[in-house]
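Handing you a structure now.
Heads up, one of the protein chains got dropped from this complex, but the rest are sitting where they should.
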Amino acid sequence: MKKIEAIIRPENLDGIRIALQEKGIIGMTVSEVQGRGRQKGVCLQWRAGEYCIEFLEKLKLDMIVDDKDVEPAIAAITQVAKTGRNGDGKIFIYPVEDVVRVSTGERGKEAI
Amino acid sequence: MDIIKSIRNIIRFKHFFLAAILLAVLTDAAYAAETSKIDTGDTAWMLISSALVMLMIPAVGLFYGGMVRKKNALSTIMFSFIILALISVQWVLFGYTLAFGHDVGGVIGNLDWLGLNGVGQAPNADYAATIPALAFMAFQGMFAIITVALITGAFVERIKFSAFMVFALLWATLVYDPIAHWVWGTGGWLRGMGALDFAGGTVVHVSSGISALAIAFVIGARKGFGKQPMEPHNIPMSVLGAILLWFGWFGFNAGSAVASGGLAASAFVVTNTAAGAAALTWTLLSWYHKRPSVLGTATGAVVGLVAITPASGFVTPLAAIAIGAIAAVLSYYAMLFRMKRNVDESLDVWACHGIGGTWGAIATGIFATTLVNPAGANGLLYGNPAQLVIQIAAVGVTWIYAFVVTFILAKVIDATIGLRVGDDEEAVGLDISQHAEKAYA
Amino acid sequence: MGLKIPKMRFKHIFLAVILLAVLTNGAFAAEEPKIDTGDTAWVLISTALVMLMIPAVGLFYGGMVRKKNALSTIMFSFAILALISVQWVLFGYSLAFGHDVAGVIGNLDWIGLNGVGQAPNADYAATIPSMAFMMFQAMFAVITVVLITGAFVERIKFSAFLVFSFLWATLVYDPVAHWVWGAGGWLRNMGTLDFAGGIVVHVSAGVSAVAIALVIGARKGFGKHTMEPHSIPLTVIGAMLLWFGWFGFNGGSAVASGGLAVNAFVVTNTGGAAAALTWMLLSWYHKKPSVLGTATGGIVGLAAVTPASGFVTPLAAIVIGSVAAVISYYAMLFRMKRNIDESLDVWACHGIGGAWGAIATGIFATTLVNPAGANGLLYGNSGLLVTQIIAVAVTWIYAFAVTFILAKVIDVTIGLRVGEEEEAVGLDVSQHAEKAYS
Partner (left out) sequence: MKKIEAIIRPEALDAVREALEEKGIVGMTVTEVQGRGRQKGVCLQWRAGEYCVEFLPKIRIDMIVDDGFVEPAIEAIISVAKTGKSGDGKIFIYPVEEVVRISTGERGEQAI
């Protein structure tokens, strides 16, 4: 099992959800986060003049998947989220030791 | 028969004349009583105007509150709210008598009306002959309160609450009450000089704008000012505040006619017109520099309202367009100048109210016409350059007095109880550190 | 000649006086049902101001509940504005202000506003259309029901709430309004003074709030989990609009524009301010100057000064407001200590504030402010204080008893409370299928 953590542009959420669903990946957690990478910040207007913020609004998707689903998930996300410009986001893959489903007590793959 | 004869007698000129005199005498007596008679329409208008100005006070809190960081939202709103409570009581106890009481040397009112002693339901013809003296007192009370509330934009996110309370009370007493007396009090020396200030361009806006700058110098910049972004946490809240300010300003300016009628209607129209012109101008300025800004448009409207305030009872609607549009330009660049100089007068009370009010008072000396208000005067454009000089003198005096007294007052408070919160408290935010509360769960 | 002329003069003066008298008489006759435009303008704008207070209560309460119940709390006041506006026009006004039946209730002569038109009704307000008076009073009926909603937020079933509101307005508000304000009402005849509704509005709402809170029971997790206010700025917006509207509430209760309205206006602002300051100092003494507390203090002061506003001086208002804040503050702590989930302290704010205000009227009232009023204890008339205490006590008992029974009946028939799961999810989703914030 792996954990896939994807940082994406907020406007791509629904497209990615549908693309992942087509690959059979349904469960995920979405968080509103603020991110900073090569895109750096953005300058907004004050009453007169402007101010710059260093972090941008992003969404983070967390999902735990079977090893075989990792590549299809990466493909699905990049297919929708890629514009080719800075700020498209990143995908991180982590190992997961175990998963427990709270409602049943199931563990491991069945619990996903 | 007798009756018919009598009627015939009356119709005869001689007796008709007699009856007419009699009627005149009687009517005269009625008029004599009339001079102190309350007009229900005027009183209704003054009451609703006072209520409208009251609404502007917490509206300032929302306007400012939306522009600070989330961790200081409540404290910023609190400033206006508590000033409403504090100065309401100060005004009733002694503020009104200092500002509008019987004159002492042209500088201040005496203490005859302490605790509203002698201020009752009968009109006071010195100020407003057709409404109860209490109504005039209430209306003026709201002006005193909002002036103090305006200053709070200067020291948001870093002032100690106790120091703020002391400052607010002393400022109202030492700066507002005297200036209000000079310009509006019977016997006040600026009023005697002929200075025109219909609804408080110098008394309210110049005095608060300059004082904001003075206290900002004393308290110093926020931690991280100029390095970290100080992001407005809720612009819709600021816009809501601006909307309520615009709404309340009809009472502020048109109510300053202290009667319902032509002058009030004229003030109402120029108020709305100037606000529109200034908001539009600000939109265009921000568009020219980047994009049409929402926060900027709201600010522009407020600046236009500020600028038209002293002129509102003396100028025409077309003059209002010029006054509003120029005010927006002046204020916009004053704001940029303030930022460039790295002065943390945080929410630009000086640029909006100080500069806007100064321009409005001067513009009154340019655009005023007795066609709008026979009790006023003509300005430069109507062949009377002297009025412009008087206006500039009045503004100059107010600048100097307000700056000096506020600067000293702030210094004294800083040296005694301390103006500023500690670094830790500032970092955590005033909501938690000063009020043990959080704006949003 | 010398003798004749004075004689003639006298004769003709006499004649002219008669003529004048006739003319004036005619004028008076015309004067009686005459509408004063200034008075009417003031009552109309006052009515609009009180209307604004109604959703303002929704915002005031809405900011203090958890995010998941924000909409439902705002909805209470909005729905009541609609519901009681109709009830009042159909029969509420007639019950409260219609021709008296034994001092207890109005009859049904004015059902559906039959006979309530543009002509003034001198019994209540001689210089404005009786429809204006009707509408002004309608807003009072609406806001009284709205005030109670603070008692049962976050757990009441919406259908039960609508039934309760409708019946409460009919069975509690309309009779109490008739007793105190209706021509022939028994408390009015006893000499009770209630300028703008300290007893009719605030005591009745505050006491009823405790009654229904006792029947509906505490929120799940009350006293164990924190119930954090989700947006204090929203509450402050509500408080500021309430303060603003209160000028119409009290100032408008003069039902005319003039000295009395002005006095009420000044007293209102001063009382609210003194109470807000006092509350701030109390919270400072206990911990830190509280924003939510200051807003609450303002409301308490406004509630307390309401019955007194047309009878007392501005300096008396400072005392009334300050004392109200202290009493209310400790009433609130007492309520919490007793672990009663009268959630937003309608009792402590309005019940206690209003009761103190009504009693304070018996202490501070003076005919110098209002010749049509009476003198209170400080002006040498202890009788008024007794009358005021009786009126408060009667309202206290009547409102509590009727509300308690009414709530019980609704509870056993349609059920007052939502299910546990619905409560946990929040009323916004479970009762309205909506979410306040995305």
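In this document, chain identifiers A, B and C correspond to the written order of the chains, with residue numbering beginning at 1 in each.
As a working rule, contacts are C-beta pairs under 8 Å (C-beta built on N, C-alpha and C of every residue); 3 or more make two chains touch, one makes a residue touch a chain.
Since the model is a prediction, treat every value here as computed from it, not as a measurement.
Participant: Among the chains you can see, which ones touch the chain that has been omitted?
Facilitator: A, B, C
Participant: Can you tell me which of C:M227, C:A276, C:I359 or C:L377 touches the chain that was removed from the display?
Facilitator: Spelled out, the listed residue whose C-beta touches the missing chain is C:M227.
Participant: If the hidden chain were put back, which of B:G192, B:G224 or B:G261 would touch it?
Facilitator: Considering all chains, including the one not shown, the answer is B:G224.
Participant: Among C:S208, C:N269 or C:S283, which residue is in touch with the absent chain?
Facilitator: C:S283
Participant: Please output the residues of chain C touching the missing chain, sorted low to high.
Facilitator: For chain C, the residues touching the absent chain are 226-229, 282-283, 286-288, 290, 292-293, 296, 329-330, 332-333, 336, 345, 348.
Participant: For review purposes, identify every residue of chain B that touches the missing chain, sorted by number.
Facilitator: Residues of chain B in contact with the hidden chain: 71, 224, 227-228, 427-429, 432, 435-438.
Participant: Extract the touching residues of chain A with respect to the undisplayed chain.
Facilitator: Per the touch rule, chain A residues meeting the hidden chain are 2, 6-8, 31-38, 40, 54-55, 58, 60, 70, 74, 77-78, 81-95.
The working rule: only the chains that are shown with their structure count from here on.
Participant: Looking only at which chains touch which, which shape fits best: line, ring, star, complete or other?
Facilitator: It is a line, because the chains touch in a row without closing up.
Participant: Identify the chain pair with more contacting C-beta pairs: A-B or B-C.
Facilitator: B-C
Participant: Determine the centre-to-centre distance between chain A and chain B, using the mean Cα coordinates as centres, and give it in whole Å.
Facilitator: 53
Participant: Which integer distance in Å separates the CA centroid of chain B from that of chain C?
Facilitator: About 31 Å, centre to centre.
Participant: Could you pull out the residues of chain A that touch at least 2 other chains?
Facilitator: Residues: none.
Participant: For chain B, which residues are shared contacts with two or more other chains?
Facilitator: Within chain B, no residue contacts more than one other chain.
Participant: Along chain A, where are the residues that touch chain B in the complex?
Facilitator: 44-54
Participant: Residues of chain B touching chain C in their complex?
Facilitator: Chain B reaches chain C through residues 6, 9-10, 15, 18-19, 22-23, 26, 38-48, 50-51, 54-55, 57-59, 61-62, 65, 73-75, 77-78, 81-82, 84-86, 88-89, 92, 115-116, 120-122, 131-132, 134-135, 137-138, 141, 161, 234, 237, 240, 260, 431, 434-441.
Participant: Applying the document's contact rule, which stretches of chain C touch chain B when the two form their complex?
Facilitator: Touching chain B: residues 9, 11-13, 15-16, 19-20, 36-39, 41-42, 45, 49, 66-67, 127, 228-233, 236-237, 239-241, 243-244, 247-248, 251, 256-263, 265-266, 269-270, 272-274, 276-277, 280, 287-292, 294-295, 297-298, 313-315, 318, 369 of chain C.
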